[in-house]
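Excluded from the complex is one protein chain; the other protein chains are retained at their positions.
On to subunit A.
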Amino acid sequence: MEYSMSIKVTRTSQKLALLLRAVVILALVAGLALLAGSVLAPELWKGWIRNVYPQVTDVSEWQVVLLALLATAQLGLTTIALWWLARMFSSVSGEEPLSLEAAAHMRRASRWLLAATLYAMVAQIPASLVASLNQPEGARFIALGLSTSHASGVLASLVLYAVASIQELAAQVRDDNRQIV
């Protein structure tokens, strides 16, 4: 029973690790595409910016590049979190599912996810400022809002951190048990 469960955990973890690695690669490609798109096809970006900030009428190319950099940084932080999650699943799919290494990877993932979420909250300020810089005086603005996705991100990172702590404790208990014959 325990053996078949262990095999199931190993196989599921291998699949998740593979899936997350694929997502990380896609995110890297998307990041590059975002940056390249801001330089090569700024009109696409301008349309998107006008959708997000309807009050913005004039957007120059340097603003597009700056906004692309801000968006890419957000994507980068999330990608790092996903990368550590992939590493965690790789560790779990190894010989030792309950290892300190897997717990450490999960803790790192939770920290990066929290950083990505906090960045997403705070980055609204520079993003809105950059988007509205070409507006006439009095029409420039800064925006800050909290959404359910931000709350979900913070909650997910805290849950990950808690699970990592539990996993660390479980790994220590397992190590102790191994030394009892």
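Note that in this section contacts are C-beta pairs under 8 Å (C-beta built on N, C-alpha and C of every residue); 3 or more make two chains touch, one makes a residue touch a chain; residues count from 1.
One rule holds in what follows: contacts and distances are computed from a predicted model.
**Student:** What does the UniProt entry say the missing chain is called, choosing from "Probable septum site-determining protein MinC", "Cupredoxin-like protein", "ABC transporter permease subunit" or "Helix-turn-helix domain-containing protein"?
**Tutor:** Answer from the UniProt record of the missing subunit chain: "Helix-turn-helix domain-containing protein".
**Student:** May I ask you to list the residues on subunit A that touch the chain which is not drawn?
**Tutor:** Touching the missing chain: residues 176, 179-181.
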